[in-house]
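As you look at this complex, bear in mind that one protein chain is not there, while each of the others sits in place.
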């Protein structure tokens, strides 16, 4: 509820069509659909341009089904459910509370995510380029790709372009030069974004992954490395957070 | 055994009704019921106002049953067993040593805890408000709620009020203003207690949770963030320690 | 600005004594005194019961002087400036912008803090007991003591009661038994709050200190230890944060 | 040197106006001005849209002077030197190798940075909003502001809007709603970007600062918290890296 | 092979009963029984007073059986196999290479360890006191107890004597006063050794355990705390290393 | 593609046998065989002397089969697949895409690796000595040994030569003196390379392993220790990275 | 105050020569000399065999002087003040409160420690051997040596016997074989105690030092390595804690 909304309510009070008590009530409750275990932020789309997304980890299928139902009832057309493993996706599909949306639900196993509704037509200003360092980063790249498509972007994906064979990256120089925004995904030492950042004229969002072993510390090494990137146009999201990177890339692509 | 008790014993010696050797003996052994693998602190209720609680993790069901039996034999009316998973709870119920208390035992699956005896009537000065940042924090919130009720408090719970949709929190401003003490539960970046701490006129006890992934470091990130809170009335307990937060909240509510 | 205030404004609008635009304006600007480098929260006292405190570290004396002047102009009677080293305190006293409050300013070297105005008469429900583990923890204890007195509490201080000579602690058992709330301060292994927590019937707020060397990790070891305390009524604040502990203790003591 | 450049060179070879050896030579040396201790990347402006910036820390004033001279000789109009403390700036001004650019040099003490040449007129698509959580974050905010202006952006700065007095932030809701991109700066628990991210419809670049003490771990706590932000459009740069955040913000603002 | 042995060999050479080549050979190979995957140190008993012990983790049952056979063939009477889980113990018993020692093998499930041969009569100077903080530390205490008995010590065990109920510890003050050496075992905040160290006149060996959760960091918190103990006579072994503590305690008890 | 290759292409252009466009095309695509999820670096053998190796972890058997097929089609004679557990190896063998190479595939269970083709005859300058500290390090030693043999080296292996029985190491002094390069493998405190480094006249490559428990931190302790080695000729690879150590050893042995 | 003392007091009460109130008073105050900033534990000598030692770091010279005076007045003959830098030692000598003990005070610059009174004649069972890995560890070795002599031990010191030149250590094999207890001091990778532990038949107390740089993490690497020692008779104290190691060594040597 921004200043304009508040002013509108206040004008209603001034006009006598709303009591002061009602104004207070509306300020407090309007933009939330409370289902007990969750307060669905139904004004989020209006406020930030992107409707709320469901983070599936740590939620039961009952809770996810309930939240989706609430969202649909609030008029949300399209829902993305991230971090949804195959077993829980199956339970979700079989959950009676999910019945009304079942037909419009698609599960994307490689991205560990589900979507209610159709993926939209691309509407951004340009192309989001997703580059991953190795084949083992595929799951994170898939989550980023699905998220970007869900949010209405044209996406181009290049996989296995790690810096240890630098020509594998350089042969995609043109893709890098033409992208509107780049999502660079790497595990191990996380060097990819630094090289890409030095080649690109657009923002680079770096995603560290947990790919590797030993002193990769579950991806923390790549994260720390990326945050210290010697290239200037690089910012970083959480380990394996393909969703978050694509989300911000979409914001940039829709400015 | 505080100074008064000791003085009472010394007076008995002075009166000749107790030998000096007996006094030493009493000082050493009185307040403990020794069952070999555990020394049950039977004077704890008298000393701190709250009887001993059983931390279930890392104990066998035999040990838990034995400790409960000892507590009951020492006259403890009501026992809380925390960190008790469903499997062990079942084994406990089937344990012959648990037979005498079985009928008075209730298992609370959402709180991963069991209770021997009835929950008491609320006796504190006000309401303990439990606010959690996300639906995935539900287990910790449930442990906190059960603990607070077990200790005789009126409890009000608000879930999924994380700061990324700040109006979901602000609509509960009145609950915050009227609470006697607040337990604020959050994973990921752990920002909730800082915002709540800035709104509240009462103490806020922050509980970091292990909800999240990657650089959340199993909850350590939220813990560190909460300890660094820019709001002044905030103190912190261990990761996922809903019990500990509710325990201290109860102490405050019963002052 | 809580719901009551907002309702009052809305009533004014309803009564025609305030325009809707004015209501919006008030909501946005009322409770803040903007001095450019700082937005002084002038409604904090009304909202949380305690007026804003100035964290002196990382601020220039000009900024501190300016903030104090703004607070005074907003009617704040009494100001606490923490983390104020002796050099900056001297510069502050000599700063022309500080002229109007200079006479009412006292510097407490042992607590590294300054106070504008008089310390108030104690008004809490009981006594705050501050216990420190060693002589080297004195600065943190002094900050806690000054803060507690500034906030209107009766304070009792016990120093050098570390657990390696447990009778040094046990001889203060009566103080522990009678306190309304306890602040337990310790560096090195941070064991003090666990023992105190086991003896006390009131909340214990633990303050880890940076006292020690090597694997004390600048106080992080004590902080982690305290967070893992096996005693139940213990919560923790940041390393060396005597202010924060006393602040929460005061909240508890004034419930 | 991108594909187009290489093709141009190859065409020259095909046309006989360049020998194959010359092509190889050009590929190897063209875009670099080698001054021994540094290889100035003179093609960076053409490649990424922003000419090279001098990171002043760990370089002697002789090296900085030499690099600036090389950049100027290569036709770079405007140079930003970051992490330049006052002492080194003075030495730089007095360095004979800096003579030719001395008149065009300005030192910005609050941003710890120097600029050769004039700051340009703003040329981006909108406004970059810089929000800091506390007065103590001023240096980082100043570095971000100067960098953004240096790169041709209109900038709006809001200071001391930390979440512990949430209305101090909410009163700037309109600035947040109208920004093209936001740089959110905070130390301690680093909660600011999460709240801003929930309010904004544009990308938020978070800058953790080293402001705080104890368990802030020199800013690492804020960094980890920000990376775990529960708000979706947030990415993060290194601790105290106001430059890097403004650099990426400028890239976004000039798309 | 110490100086005396070498001198003896050199005398044999001088006496003509051994060739120089033989001396070199003996120096290189004597004290080792090489079974390919292991070089059994058969001189260890002579050198350090205690024969080699088999660390079972990370070894296959075939390897353990082979090493035991080699030790027996080298005349070792009694073998301790630590970190031997129940499954591998069963496999070991059924391994044909273990046939010759099977009858003399006993598995101690609570200590996760096996012993070939009889436990010896106690031969040390006094009693080793093993104190654990909680019931959940039982496995580590059992490993320590078995090791100490295996090495010929009289052992006294006190369990569940954590500092949160300090009288549970103080009632064993006499045991503490009379011990020759103490092994103090604790998880969580690891405070027990500090209190014991302040009460005891003998060396205290502290064993941190992985008991706890969250910020206990798998026992690292207890380890760091114990290393920082404010009590002076305390040294520390690895997390859960009941064996190592008992080993050193036995060395001390047999001086 | 190095300078010589590029010059050759440019000469072809000059000679009119290649168009400029073709040159650009070749530069971009030549040395890569793109299979979608992977860009196989087919020029790696020419460039670095060793053809690409397949890191099996995090890849599906379908992906591994596809990559192997691509490599074979590009003429690679011999393929090493590391981090290949027994289950995935079995799936690989049964994968239809693997059919053409199945007959030439051998799985080495102890090294968790597979090889397509025959191991070559040794071709290096001397012997690579692999020394491990304990029997539990066997898997890492086996990976190192297989890698070294795969890369054409004569290998000598000494196991269980840890420093706690220093004579077990010293009896191999001659092997140490005669090696061309040494791979020293150890977990726990990782002391072995320091002692070996002090004895050897050749380079020592240290491999920390995850063998141990508690404060070994999954091998990080050994890694940090080895990096701090007081012996001078020691460098270090990742935890459990037997492959990497043998790879570099082979490079050294083939100079 | 142990059980015997308490019994004596109780007998006095029984005999009528002491009132019960007096008994309580004695229990509370007897063994402590309270000087405000410190509670001197005057019964420590009786209780643990070693009188209290003054940890000089973080105390003012006034405090140290006051504590020493209190100790002397309580009859303590000999005082050790550790972590006393040269400047503070000079201030202490000039402090008027130190006047009475000034003549009996000696400052040991290499050990950063001061002693009031004479060093005693050795009274232990054998020799304490102190071995350090490098010349740079000299300060820690000196603190250990002085502490051991202060506590009445014969001490033998071997310096610069690090494992990178293993024969520098092995030539002292006889010292190792004959020691009653060994203090092994090392920085960097901390390997020395593992080798010594494998050679010795007596307990080895390991002292990690902060000697080194980079990944030595201020000594934490050596500490972690030592705790993971593959040799069995090794326990560890804090980084640079020569005092603590010698203290425990003395306890062992006086059993």
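All chains are identified by letter, namely A, B, C, D, E, F and G, in their written order; residue positions are counted from 1 within each chain.
Here is the rule we use: contacts are C-beta pairs under 8 Å (C-beta built on N, C-alpha and C of every residue); 3 or more make two chains touch, one makes a residue touch a chain.
All of these numbers come straight from a predicted model, not from anything done at the bench.
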| item | value |
| --- | --- |
| Shown chains that the omitted chain touches within the full complex | A, D, E, F, G |
| Selected from A:181, A:217, A:237 or A:252 as touching the chain missing from the view | A:217 |
| Chain not shown: contacting residue from A:13, A:142 or A:231 | A:231 |
| Interface residues of chain F (partner: the chain not displayed) | 2-3, 47-50, 53, 125-126, 173-174, 177, 180-181, 198-203, 205, 223, 227-228, 232-238, 243-245, 247-248, 251-252, 255 |
| Missing-partner contacts on chain A, residue numbers | 133-134, 162-166, 170, 188-191, 194-195, 197-199, 212, 214-217, 221-222, 224-232 |
| Residue ranges of chain G at the interface with the undisplayed chain | 134-138, 159-161, 165, 167-168, 170-171, 173, 211, 213-217 |
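Here is the rule we use: only the chains that are shown with their structure count from here on.
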| item | value |
| --- | --- |
| Where chain C and chain F are represented by their mean Cα positions, the distance between them in whole Å | 58 |
| Inter-chain centre distance, chain B versus chain F - centres from mean C-alpha coordinates, in Å | 53 |
| Rounded Å distance, chain E centre to chain F centre (Cα mean) | 37 |
| Touching two or more other chains - residues of chain B | 3, 27-28, 134, 165, 170, 173, 198-199, 214-217, 223, 227-228, 232, 238 |
| Every chain pair in contact, whichever chains are involved | A-B, A-C, A-D, A-F, B-C, B-D, B-E, B-G, C-D, C-E, C-G, D-F, E-F, E-G, F-G |
